[in-house]
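Only one protein chain is missing; all other protein chains are in place.
Letters are used for the chains, namely A and B, taken in the order the chains are written, and counting of residues starts over at 1 for each.
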Amino acid sequence: MKELMKGNEAIAEAAVRGGCRAFFGYPITPQNEIPEYMSWRLFEVGGTYVQAESEVAAINMVYGAAGAGARAMTSSSSPGISLKQEGISYICGARLPCVIVNMVRGGPGLGGIQPAQSDYFQATKGGGHGDYHLLVYGPSSVQECVDIMYNAFDVSDKYRVPVMILGDGMLGQIMEPVELPEFKDLSKLPRKPWATYGDNKGKDRQIVNSLLIEPDVLEAHCHLLEDTYKEIAKNETAFENYLCDDAEVVITAYGTVARIAKSAVNILREQGKKVGLLRPITLYPFPNDEFARVAKQDCVKTFVCTELSLGQMIEDVKLATGMIKPVKFFGRTGGNVMSPEDIVEYVNKEVY
Amino acid sequence: MAIVYKKSNMLTDVPFHYCPGCTHGIAHKLVAEVLEEIGAEGNVVGVAPVGCAVFAYNYFNCDMQEASHGRAPAVATGIKRVLPDRIVFAYQGDGDLASIGMAEIIHAATRGEKITVIFINNAIYGMTGGQMAPTTLEGQKATTCIYGRNPEVNGHPIKVCELLSTLTGPSYIARGALCDAASVRKAKTMIRTAFQNQIDKKGFSFVELLSACPTNWGMNPEQALSYVKNEMQDLYPLGVFKEVK
Partner (left out) sequence: MENKIIIAGFGGQGVQSLGMFIAFASIHDGKEVTFLPSYGPEMRGGTSNCSVVVSDKPVASPIIARPDILIAMNKPSLAKFEPKVKPGGCIIVNSSLIEDKVQRTDVDVYYVDANRLAQEAGNAKTANIVVLGAYTKISGVFTPDVMKAVIEHKFAKKPKVIPANFKAFDLGYALE
């Protein structure tokens, strides 16, 4: 039978089952259930947990543990993620796999604690300094959180690129039925040849480092990262296309907003209007090809981008579609959340 | 012919980049010798700082991680927590440890992380060109206090061993100096005790080494060593501040 689980707790359990054995965190609303859960759960499976002195320390503990070959993660919410950005940049520079969860709250500054999507730019465009990206997922249900988290370490290990799960306060707090997967067999994982396990001697010794002082060397390193991102885009890009094949209006949304938008699509369909939903599941890499393909459909007249921000993903929607069809925007911000009826009203007023 | 002295196996063949008269080289040598003597080869991970010792990962002949500025104790915590049977050490300077990284060192210490931290206190920011450090002495000149450190403007120097020894987590806190042969030998004993404490799982261990920076102090090496001996030790007395037996 399925279990009723809160988003934050489901992510934590899925992480453990997916192989997480080290968690480093710091309290911040609305993600506290993740560190709280990990603080007892990891010790049951032979893992480790530290409540760090700050988000800055926590992400650097992730750096150390990931560099030592462990499946390590951290979680936080917007202001805390800002503090982690320096560490995330170093992790990307040193090509360390790990998982970072951001349960976004409204900003800027201390902002509020209610759900928001206003960290989209930060998550998908790099976030810290330097030429880098994370592999960013925007799950929209607790089950999808579980499924993505469960495989996140495998994906991150494969490419040596950190995975960020970009949720929001709503996704962290909501309870839904979930099916939890079996534990991954960690004994079958290969040794990481680049990791500092401490048993390497002499010429086999490993250095985890992001300092590349020669411009030619650093440039080559950045190209290596770029090639990796291209490979990720080829293999990992994910999206959901809901009723877009005959759609005149395509609503775009990710995360929890996408399910609100899906209800709106259902209502509009009942009203006889041909409306669909195009939902990126990977926010970076953005599903550019699918957006371009849908934009080229003759039936499609307009895109409506819905977000819990003043408009961040809309820039990627415009880029991906080449703006061959108009892209309108409907958003709430500051922790306010639109209802399906709000989206219906917008579409009926502004499009039809 | 009998070999009476050789370079430690725990140092690579990469030549040090340090300035003439700098005591980082001595500190590296002491740490490497102790690691070799306690049989740590193939069982150790080191963490390098940001500062003059940023390239320490090129010199220590073991697995190394390069931390961001000030975060070496957090990085070492992450390593030690997932590799509890390895010897894990961090090597930091005064700006790295006592300024930007003060939270990390205090909390690693109070958690009693079973790591060893080697703290090079030369009372100056070396790599960036001689700015005032948290440990710069009152009256000591630096590029950001050209008339000498004035407590009214710049605050007072910080005594890290004294501070950390008030905590419960540390098992060993000691301060040595690298200014003459006798003090170097004593410093090596401190470093050995610190690593032995880690092996014995007693808790956090820490050795501060008063060090010379002739380049940024505007002195020749001999004057610099004399400054360590005669000026620095007045403010930063040598000795063992805490030891859990």
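Quick notes on this one:
Operating definition for what follows: a contact is a pair of C-beta atoms (placed from the backbone, for glycine too) under 8 Å apart; a residue touches a chain by one contact, two chains touch by 3 or more.
The model shown is predicted, which means the values in this text are computed figures rather than measured ones.
Contacts of the undrawn chain with the visible chains, over the full complex, involve A. Interface note: of A:92, A:174 or A:208, the residue touching the hidden chain in the full complex is A:174. Within chain A, the residues in touch with the undisplayed chain are 1-4, 29-30, 113-114, 169-170, 173-177, 256, 259-260, 262-264, 266, 337-342.
By definition in this document, only the chains that are shown with their structure count from here on.
For chain B in complex with chain A, the touching residues are 41-45, 47, 54, 57-58, 61-68, 71, 74-83, 86-88, 103-104, 106-107, 111. Residues 21-22, 24, 48, 50, 52-54, 56-58, 60-70, 72, 86-87, 90, 94, 196-202, 205-211 of chain A touch chain B in their complex.
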